[in-house]
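Of the protein chains in this complex, one is absent; all others appear in place.
Letters are used for the chains, namely A, B, C and D, taken in the order the chains are written, and counting of residues starts over at 1 for each.
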Amino acid sequence: MQRIGVFVCWCGSNIAGTVDVQAVSDALKNEPGVVFSTNYQYMCSQAGQNMIKDAIKEYRLTGIVVCSCSPRMHEATFRKTAQAAGLNPYMVEIANIREQCSWVHKDIPTGTEKAIILGKAAVAKVNLNAPLTPGESPVTKRALVIGGGIAGIQTALDIADAGFPVDIVETKPTIGGKMAQLDKTFPTLDCAACILTPKMVDVAQNDKIRIFSYSEVQEVKGFVGNFDVKIKKKARYVNEDICTGCGACTEKCPQKNVPNEFNLGMDNRRAIYIPFAQAVPKVATIDPNACNMLKNGKCGVCAKVCAAGAIDYKQQDQIIEEKYGAIVVATGFNPISMEKFDEFAYSQSKDVITSLEFERLTNAAGPTAGKLLRPSDLEHPHTIVFVQCVGSRCAACAEKGKEYCSKICCMYTAKHAMLVRDKYPDTEVYVFYIDVRTPGKNFDEFYRRAVEEYGVHYIKGMVGKVTPEGKKLKVQGSDLIMDEQVHIDADLVVLAAAIEPDKSARPLATMLTASMDTNDFFTEAHPKLRPVESPTAGVFLSGACQGPKDIPETVSQAGAAASKVIGLLAKDKLTGNPCIASPNELMCNGCSSCERVCPYGAITYVDKEFRMPDRTTAIRRVAQVNPAVCQGCGACTVACPSGAMDLRGFASAQIIAEVDAICK
Amino acid sequence: MSQQNNNLKEELIRISGVNPKKCMRCGKCSATCPAYEEMEYHPHEFVVMVENGNIEPLLNTESLYRCLTCFACVERCPRGVEPAKLVEAVRLVATRRQGANHMKADDVPAKLDEDLPQQAIVSAFRKYTK
Amino acid sequence: MCLKGVKRMRKCALANLDKLFAAIAENADLYLPVNDENGAASYKKWEEGTEMSDALNTVKSPKDFFFPQSEDLMTFKTEGKNIEITDIREESKDFVVFGVRACDVRSFDILDRVFITDPQDSYYASKREKGVIVSMACTRPTETCFCAAFGIDAAAPKGDVTTWKTEADLYLQANTEKGEKLLAALEALTEEADCAAVEAQQAKTRAIMEKLPLAGLDTEQFGGGKTKEYFDAPEWKELSQSCLGCGTCTFVCPTCQCYDIKDFNTGRGVIRYRCWDSCMYSEFTRMAHGNNRNSQLERFRQRFMHKLVYYPENNDGIFGCVGCGRCLAKCPISMNIVKVMKTLGGKKDE
Amino acid sequence: MQKITREVLIEKAASLLNEGVVSGVLGWKQGEFAYDVTPALFTTVDELNEQFVWGDFCGANFSKYLVAHTRKTQSKVLVFLKPCDTYSFNQLLTEHRFDREKVYAVGIPCEGMADVSKVKAIAGEGITAIESTEEGLAVTTLYNDAPVVIAYEDALAERCINCKSKKHVAYDELIGEEGDVLESGRFDQVAALEAMTPDERFAFWQKELSKCIRCNACRDVCPACTCEKCVFNNPVSGAETKAPMGTFEEKMFHIIRAFHVAGRCTDCGECSRVCPQDIPLHLLNRKFIKDINTHYGEYQAGAEVGSRAPLVNYTTNDVEPGDVFERGEENA
Partner (left out) sequence: MQVNEKKPLIVAFCCNWCSYAGADLAGNNRLAYPADVKIIRVPCSCRVNPMFILRAFQRGADGVIICGCHPGDCHYTSGNYFTRRRMAMLFSMLDYLGIEKERTRVEWVSAAEGAKFAATMNDFAEKVAALGENKRLEDLRCKK
């Protein structure tokens, strides 16, 4: 049986004006378990708190009820008060008789009657409270960043700057990501490589950062502060430590016709290759699907020419196991496939290209060495049509497009159009747009410059059809302002393809038990207040894996994610919320219902031997809640048919007691 | 919008099953329309005008019969608006209005004769009945 | 039982049955079996127009009238250390239960031995005092009937009044003082009768009884003193293995008499009530240390040992089963006392 | 009349027993009468030959027994599964309730099971023998000179009239031919109730549920109700009761029970089969199934192992609770 003290606050006249506080404290005196009941002007004042502390000691109270303002206001205050008097802070319950009583009801009888009922409910609840102690868990002071694009690079650099070791896992042979493929960046037109590659070098040289390139995350176990991760380092058949990146092998390799993915297949590379000149790590990789030596044991040229002796045809995939305290997801994006948009003739004509391909065509390190030549005949195009929103904002075509706005296309298309007009003033450039969206610093100015200074023709409307005819591409579109159908004979058509999350994100989300939206973008813990955290504790989001983003936005989010990680890793121990789910193993069916509703992946199962009621023993699958991960929402408690899962601090019995007290 | 006719708008929406509000004004329907040059009102205008309840001009335009019902606009529309269905619905309303000569069930017996296929009556009845 | 001269036989034309019921209902609540739309019979209070069922038996036995499935015993309130107890029993009205079959009539003997012997259960006793049992002889026993195994004559049920329903008349004969009183009040609606029709019906019924599939069921092997013989019998395992542990058999049984006493806190006070319990339930007789019988085998065994061994041992050899066959008809897995008796060796040599 | 004979099943079981593939066989055991068949574990071929039956009264669903059986033994048990039983089988696997490795499942076709109460209602009391003939069930009673022949469709249990599937969704081995998922009228009665006024519905359920004697047979036979400890048996759950007190408890029991199995109930119909008071409990479960199908897309519990039950799932544009009634009516 509890020994409960009741403390009714007047809150000056805020409560006492509408509630007869004396009547309330008198009425609650007779409730079961109550041994002391009083009222005072300001319970939250020093004097009021001392009154509570004294009563706890004098009456050997095991629980207290404070009838006062909202628990959102002073629950923490009174918990501290109780703790100072030696009482477990979770033995405190608040009856909200201000915001939810005195302030919303007019007359004293009504207010008093309700305040008494709310007080009784709190007493009924505290009768069933149990002391709770938050769990503690250690923090592994190392972070994992998954993805080595600009988002991952920035996050890793920021974390390392704070003194914590960071590992970057990148599936490609080099870090750099999409930004490395870009030519210029909007709205300032800096050269992408000029601002990215120094950062890549910083990463390579930072002794806090390890890069696992050509690697994948294979398994994630554990929880915030204590993740156990298996990383598969794929065999690149080149000893990274020895390879100097001299490139001799990539020049001598006889297998010359491998499509070069860095240039989106617009030119070829060798079977042994370094993706681009500034690659980090700058080491060669052998493509096992193209290499004759690996396929049928005939060749070995690269090994012969390698002065360092770094070639190792026998290299195996390697599994690295490492512990991390925090994980940052930075898996980025890809343009969607254009295969299904046959109205734009992407599959029929080499001269219909995506904007990313256009980037490579204008890039000095690209297949045309920066000269704008059309892919089919390497002639200079004189009329270029840009089509915006290809696959974006496409609600009706889930199988080919995306419902959302891809956000970056308006700006890069303006950039492309401007650059073309700048370098080749003899070229006519048309941009078909539905809306031009330019919310960003200096963005609209940039777009207007493309129109006003560079003479790009912006046409409000969409392209309906592209038909290759001889050397031309017949573009049929609508001009909604002029209300006419326009026909343009273009030399090159550039499609602003929608972007989508990288395909690796979905399986990764499953491993991390991090939630995703229907488009496979990672969900943030709160759309406004916790935009860089995943709902899964210890998992953070950086860059376009969370939603379409341009570079400035990506970099700032990357920094934000890093600061959250630093905040986490700076702690020695994590203190949990003690109001968490806890299963009664004897009643648990192991049915997985709770696991399926848990937004945090806090529930796992173990097989345990139990002595059954009929004195036999049986191995049963039972749920276990990880206290460091559970946030205490209680979804599992209702999903559980047997009632084995309960929520500490909000136990079923406690809520039922409140219901009973209110409905008395 | 003076000529707003909400009843007619509702009827068109009901017949066609098209929700014109889904249109985001991209114009891809008109961009893709092979009969564009022949039309006074173009596919995207059909959608906007129906949404605005401005339907009388559509009922009286030749454009109605220039639409080939090729469904290119339906296929290409990124929002699934299906303008061709709307055009067809306007056509149906126009047909039913021809001289307001709705056929009534009572009219059927008089029209029957031995040579007339029943099918013809049934389809006429369907077509000319509200 | 139709004893000319010793007891008076009265009869009432079936056409006048409603009048007879009306007359009974004038002085007491009258309950009789009534069919629902599915043809299942249950006891209902008679009102003008209520038609008596011809069903062989009701789904739930008439024990409910004396030992209801749940029954409030008292209420109490606590305030601080004070406790205020209120006896909430209401003086029950006289009532008549009509159409009770021979097997169910016997069940009251079995319940009486539990509830009326010292210490007397006053809740039960007062209802027994107020209630008059009017039995009715069976004419169409069914395959699940085995009352004969317990020496019950379906053609001559006991009770305060025995009735026989023939094609044209209802024959009535009083067996007890209560019964005499009831019949006296109905004097005007009944007439003196001889026993010929009743005896003819009895002969027919008894002949059918002989032919019932369970007619040969023998109880010789059971009774008091057989605990050691059967308690550890290996057959229990097989018999109980499919038992679901539901309470159907106990709740349709006319003789099961176990109950649980529970408190219900209404928020304004506590109602202490008792309700039927089932020895098949895992929580049956749960005590501070846990449960007595932890496996379904033990719980299953308890029910049948009680009916066939423990009860007769304490009650002059009377079995705790009346052969009404309800459990045979209703068990979800068709496991029942007959199968138990036959498996454990009660089967007559053929 | 069942197409597969008892002998075929015994032969299969005997060979598996003899080969040592299984150590026991879950099957139906002959009772006192033609219809009172009991689920039993057979461990020898002799037992099978003597007591194993298969016929029109073998309605019991064995899936639930696997929970207890597989815990007790290390060896395999053979279980015969009718098409509807296989759904329960899968659902239990989805919920990790038994070890699949310890079960050898043999799917057997089912032509529908007879409802004993229908047979009794037609043939009358005193049934001494029932034979399955081409014309139907020939029922011999004490009171009829010649056997009463009941056409199979007249004797068919409600759940079999509205059979949802003749397809086996799980088995190690199938005897006979595979059937199809059927278009059944199983929601017609639910729709009829939905079409009533609330007062009529209340009266209907008040009448039905007040018959409940809380014997728990519906729960104890239910293959979805395999909780280690049911909330209604648990004194600390706040819901424990042993008897229907007043008019509230039985509503509480049936609403919560139906809710607990919502999305998990395969609609096997065992609850209604065993109810001693003939309460149409399947109409509660089917209401949830119908609502789930209407609002969250067609879902058949147990159709596959590992599927996510609708109530532990969601989409971001689910129907609002306040709109369910209207939508329900539209679909009625």
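Basically, a contact is a pair of C-beta atoms (placed from the backbone, for glycine too) under 8 Å apart; a residue touches a chain by one contact, two chains touch by 3 or more.
Model, not experiment: these values are computed from the prediction.
In terms of the touch definition stated at the top, the absent chain reaches A, C, D within the entire complex. Residue in contact with the omitted chain (choice from A:Glu99, A:Asp228, A:Glu403 or A:Glu585): A:Glu99. Of the candidate positions A:Ala365, A:Cys405, A:Met511 or A:Ile655, contact with the hidden chain is made by A:Ile655. Only one of the listed residues, C:Lys81, C:Lys228, C:Arg268 or C:His289, touches the absent chain: C:Arg268. What subunit C contributes to its contact with the hidden chain is residues 75, 264, 266-269, 271. For subunit A, the list of residues touching the undisplayed chain reads 70-73, 96, 98-101, 103-106, 110-111, 113-114, 117-118, 121, 515, 523, 525-527, 535, 579, 597, 599, 631-635, 637-639, 647, 650, 652, 655-656, 658-660, 662-664. Taking the complete complex into account, residues 190, 193-194, 198-206, 231, 238-239, 245-249, 251-252, 255-256, 258-259, 262, 284, 287-288, 291-292, 295-296, 310-316, 318-322, 324-325, 328 of subunit D touch the chain not shown.
In the analysis below, only the chains that are shown with their structure count from here on.
With each centre defined as the average position of its C-alpha atoms, the distance from subunit A to subunit B rounds to 47 Å. Taking each chain's centre as the mean of its C-alpha atoms, subunit A lies 69 Å from subunit C. Between subunit A and subunit D the centroid-to-centroid distance comes to 45 Å (mean Cα coordinates, whole Å).
Touching two or more other chains at once is no residue of subunit B.
Each of the following residues of subunit C touches two or more other chains: 282.
Contact annotation for chain pairs lists A-B, A-C, A-D, C-D, with touch applied as defined. In the complex of the two chains, the subunit C residues touching subunit D come out as 38-40, 42, 56, 59-60, 69-70, 140-144, 208, 211-214, 238, 241-242, 244-248, 250-252, 260, 262, 264, 273, 275-278, 281-283, 286, 328, 330, 332-336, 338-339, 342.
Residues of subunit C that touch subunit A in their complex: 79-80, 265, 267-268, 282, 291, 294-297. Interface of subunit A with subunit D (complex): residues 517-518, 586-593, 596-597, 605, 612, 616, 618-621, 639, 641-644, 652-653, 656.
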